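Excluded from the complex is one protein chain; the other protein chains are retained at their positions.
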Amino acid sequence: MKSKRASGIPRGVPTLTQKDFTTDQDPRWCPGCGDYSILAQTRRIMPELGIPRENIVFISGIGCSSRFPYYMNTYGFHTIHGRAPTIASGVKMANPDLSVWVITGDGDALSIGGNHFIHLMRRNFDINVLLFNNRIYGLTKGQYSPTSEQGKSTKSSPFGSLETPFNPISLALSAGATFVSRSLDTDTQHLRSIIKAAFEHKGTSFIEIYQNCNIFNDGTFFPYTKKETKADNTVFLEHGEPLVFGLESDKGIELNNFQPEVTTVSNGTENLIVHDQFAENTTLANFLARMSDMPDMPHPIGIFRSVQHTCYEDLMTDQIAAAKQQRGEGDLDALLHAGDTWIVE
Amino acid sequence: MKSKRASGIPRGVPTLTQKDFTTDQDPRWCPGCGDYSILAQTRRIMPELGIPRENIVFISGIGCSSRFPYYMNTYGFHTIHGRAPTIASGVKMANPDLSVWVITGDGDALSIGGNHFIHLMRRNFDINVLLFNNRIYGLTKGQYSPTSEQGKSTKSSPFGSLETPFNPISLALSAGATFVSRSLDTDTQHLRSIIKAAFEHKGTSFIEIYQNCNIFNDGTFFPYTKKETKADNTVFLEHGEPLVFGLESDKGIELNNFQPEVTTVSNGTENLIVHDQFAENTTLANFLARMSDMPDMPHPIGIFRSVQHTCYEDLMTDQIAAAKQQRGEGDLDALLHAGDTWIVE
Amino acid sequence: MRKQVEQIPAATVLFAGDSGDGSQTIGTQMTETSAMIGNDVATLPDYPAEIKAPAGSLAGVSGFQLHFSSETIHTPGDTCDVLVAMNPAALKVNLSKLKDNGILIVNADNFAQKNLRLAGYADNPLEDGSLEKYQVFPVELTKLNRDALEDTELDLSDKDQCKNFFALGMILWLYNRPMDYTIRWIKTKFALKYPHLIEPNILALRAGNIYCEATDQFATTYEVKPAKFSPGTYRNIAGNTSTVLGLVAAAHQSGLQLVYGSYPITPASDILHGLALYKNFGIVTMQMEDEIAAVGVAIGAAFSGSLGVTGSSGPGLALKSEAINLAMIAELPLVVCNIQRAGPSTGMPTKTEQADLLQMLYGRNGESPLPILAAARPTDCFDTVYEACRIAIKYRTPVIFLSELYIALGAEPWKIPDVADLPKIETEFHTQVDGFEPYLRDPDTLARPWAKPGTPGLEHRIGGLEKSDITGNVSYDPENHEKMVEIRAEKVKKIANEIPPTDIYGAQEGELLILGWGGTFGAIRTVVENRFADGQAIGHVHLRFLNPFPSDLGDVLNRYKTILIPELNTGHLRQLIRSEYLIDAVGLNKIQGQPFHVFELETEIDNYIRN
Partner (left out) sequence: MRKQVEQIPAATVLFAGDSGDGSQTIGTQMTETSAMIGNDVATLPDYPAEIKAPAGSLAGVSGFQLHFSSETIHTPGDTCDVLVAMNPAALKVNLSKLKDNGILIVNADNFAQKNLRLAGYADNPLEDGSLEKYQVFPVELTKLNRDALEDTELDLSDKDQCKNFFALGMILWLYNRPMDYTIRWIKTKFALKYPHLIEPNILALRAGNIYCEATDQFATTYEVKPAKFSPGTYRNIAGNTSTVLGLVAAAHQSGLQLVYGSYPITPASDILHGLALYKNFGIVTMQMEDEIAAVGVAIGAAFSGSLGVTGSSGPGLALKSEAINLAMIAELPLVVCNIQRAGPSTGMPTKTEQADLLQMLYGRNGESPLPILAAARPTDCFDTVYEACRIAIKYRTPVIFLSELYIALGAEPWKIPDVADLPKIETEFHTQVDGFEPYLRDPDTLARPWAKPGTPGLEHRIGGLEKSDITGNVSYDPENHEKMVEIRAEKVKKIANEIPPTDIYGAQEGELLILGWGGTFGAIRTVVENRFADGQAIGHVHLRFLNPFPSDLGDVLNRYKTILIPELNTGHLRQLIRSEYLIDAVGLNKIQGQPFHVFELETEIDNYIRN
């Protein structure tokens, strides 16, 4: 469906600074936690979006990550575990001009909040979701999460966890998400650019952020974030570009009979997969999402999918406008008197 | 992870008949409801599975479909809305020798129960899930459901629903389901064969069944189920076979640059997609899942994916066995006295 | 030959048949006609389970009882003057409700072997003399109706679908009522989708009417004159519709956008359906993935400055409780509608009960006081839910609105209020930046400022952790916690200021006070009217506010020897009254999924008052 409501979130000229987005509350995260960098990048990129501070709302669930709104000098709501998407939907529906951000963790979004997460994706409100994936429950002190690798030994799984982890990118795609991306807590520039792209996308934007919990799950993403290993273990997605990676940009990815293979770029790039983030059809995006599950394949970082579908709030606004046009602005007196009435004198 | 627990559900020689699976309760569905056929096929196929009746458990949520257990003369539990997967998981974990069946609707499984549904898939209990998809809430008398097409006008959406529907096959795949299939209420033979295949699969087996609700959503699947139109609108998946369909089996499906195209079989079948239901990599299965969303493409019917992963209950049983072997069968007295103790005389 | 017409003050008619027989439709039509000609009316639809039972079975019987009167009435009647039974099952289920010598109209065509067996009749009751004490009219309804529609193009099964209107035609004749209203309704109802059914249904209606006129079936016909109503414009209204209109009115009068988040559930779904129609009032309805999401969007909308409302029934409310608690500590206006049905668990979804009161009061972790208002009758849903909205907005708190299946589906005449007379709802959004603190309160109401996103300079953060007085920052300070718990309790207590002095019907002091709440109103009032008129020292107080209680309630209770609390539960209000006032209140409790009969109350009263 298409909407007649063209306007997005009203924007002005950027005048604010990073400082304007900082509250007087000291962050309560462990020293060294990846959350600090995500907070810093968010504060840094906010001024560039050109939205007045009062029109920004951060909504979170419960978890270490979900403390985030307290540190952003905007409107904020630290809600209950897993339910941030529902409250954010209400905020956005009631006032589509607000810029709404959901902050969530892997437990918050994918364990208790899994259902709201997938339904938010299919509704496609113009809301941005930042999922701090640290593959652990931080706040409750270290139980395995839905993104923890199978066999992980934690407080609640002393002999190893039994479940196959979720792949958040794949889940978002299958739920119909229109913007799906991944970034890294430590790649500050990339993270900022992705947050900005998410904001620019009209529709639900999902960012999975690999985040280090140095207390309960230290190093889980080091292969993808540490200088020495990052280039060989990640592939940065660029629209229209072939999938090339490696310290020397010397490796490429081909697809043969639905099976990916790493080849040497010097052998030619014609057979390499070329990224198409705007494809409506999710076959490629799905393949890329699952690539990170395959042994020895690099993890894609960047935008998997970005397509334009009409937002829920715009369709709703259209329906209201159409109803008003057809039937006229609601007349309470007439409504109360609708149907068969009789008069007693 | 692999399990040491090789045994599946204990089976014997088939001796029961369809009648043995029939209770004294009359089904309470509207005359003409697709649920009748699904019930009939289930009753017919049960004897062939060779499991004693007392080892079979049907668990349902709430909905028209969820009345099902009352009509199967096995153990049954008509639970609460959306939660059947959780209760079924408990039943199976407590006694892995039981054959456990979940009966659910599109609202039950994908609306209120969406989270349990995806988590059940990733846990991979050896449980069979029959989702009666009628794209409507039947029991509550006709509101749109998560599988209803966008723009659907119902009691709760008089001006058209706004959400993009879920694709249950895609959702199951992204959640890590090991057996994913689709069948039709009216194709009795296919339905029986799929139910049987689901049972034979060790791990969570998911069957989406297109089911007609002749009262609130009559005909929603007629293009795929009615004799006149079925052949042109569906493609039956067979492992190792090319994707061919049409009344005359004259049409085939090719994939060009991730985009499907319908071609004429007489032009040759070498380029047609060949189905591989056993592929670990879900790229093809995902593509097939999404094909039904594409205009003019046939809906795949059959088994999208069938791979062997170890079941949760087997891994758990292994851990218990290993713990017993390592530490000996639990000794309560020793446990109570563990740690530092002192004696007062 | 026109038959004799007898003037009677009131009558009760019960239409019963298979779910597919259309008893609800003709019951509603008879109600509309009776209301339009000026009777007071009260109805009791009695649905079978949500899902179809086998045709002809006892479980599949659907009934609609209508009480219409030339005097003010409050209940659909304990017993019936006329029972229309479309099949043996309908007869079996409902016969006990028919008065001795009452009129029993049965569709004789349905009394064949199979249907008798399904209903569990060994012998045909039409033949075995068991119906002797009634005036039995076996009518070959199916056949007569088919005959009447002979010239139409319908197939047999479509023809049979019209036979409920044949029956209605008979009843309209019996009570000397016009067919116009029904004919008009048929015309509009089928106009769009089934225009070919208009004529046949009208034909059937007329045929039933003529059949009575032409045959000698009924020796007497009856007339029930219009009741005396205070002047005004009236319409007939069911409780759920009344709730819908109350919500629309509150949104309109407060100038707020209404955002209704819901997930379908019997018997609350109608509110979602109803509100969804009023998009031209700017009303947003969101069908969410579950009850938690439904209350979630309402809370988000409230934070954003809308009137957030959510509605469900008992099981759904259980799921919402964690989120309602968040709205409570966040001190956001929110209206939560619980249209109660019979529990526990899934229970009996199409039956009535009042057993969620304690759940609404206490079903949240920690100290979580909330105001609770309950509607007493269908028309009262409008005022009560309107009041709930007003209080939520004024005090910035979630408010629980309780209704119950019996009044949600029951209907009665409603004097349409003048919009200008509706209580004021003042909505104040905070805008002043100077001195703004998210938890700095209005000293009168203890409401905190409603500072909605989008307001420059008021950026602030709230949440579910305990918050510091005034600043709203997270706080684990022991004294602060105690203080905040007290303030939140105090805020709810202050709402007692909104409650007018308790209105006692009947004796202002004396032997017996019947204290009620919710849908028991009609039965209680009927009994007290009768007994008070007989000179007994009996009074009736019906509470709209279950929390807080009216400030004068203790005094009122102390004026009577006995306090009797009838409830459709095991004694929820009674427990609260006993604990609060240390009064040995006694209960009359019925937990059958059915409303009280007047006689049940009468019998009980006799234990406390003897003349």
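Lettered A, B and C in written order, each chain numbered from 1.
The definition used in the following text is that a residue touches a chain if its C-beta (ideal position, glycine included) is under 8 Å from a C-beta of that chain, and two chains touch if they have at least 3 such contacts.
Keep in mind it's a predicted model, so treat the numbers as computed, not measured.
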item: Touching residue (missing chain; options C:Ser321, C:Thr397 or C:Thr562); value: C:Ser321
item: Candidate in contact with the missing chain, chosen from B:Lys19, B:Lys227 or B:His337; value: B:His337
item: Residues belonging to subunit A that touch the chain removed from view; value: 26-31, 62, 64, 67, 80-82, 111-112, 114, 137-141, 143-144, 146, 155-159, 161
item: Absent chain, residues of subunit C that touch it; value: 48-49, 59, 313-315, 317-319, 321-322, 325-326, 328-330, 340, 342-351, 353, 355-356, 358-359, 361-368, 463-466, 474, 476, 478-479, 481-482, 485-486, 488-489, 569-570, 575-576, 578-580, 582-584, 590-594
item: Hidden partner chain, residues of subunit B it touches; value: 23, 25, 52-57, 59, 62, 69-70, 73-80, 83, 85-95, 97-98, 115-116, 119, 316, 319-320, 322-324, 326-330, 332-333, 335-345
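Following the convention adopted for this analysis, only the chains that are shown with their structure count from here on.
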item: Chain pair with the most C-beta contacts; value: A-C
item: Subunit A and subunit B: spacing of chain centres that average the CA atoms, whole Å; value: 29
item: Computed distance of Cα centres, subunit C from subunit A, in Å; value: 44
item: Inter-chain centre distance, subunit B versus subunit C - centres from mean C-alpha coordinates, in Å; value: 40
item: Two or more partner chains touched - positions in subunit B; value: 112, 114, 146, 159
item: Touching two or more other chains - residue numbers and ranges from subunit C; value: 279, 289-290
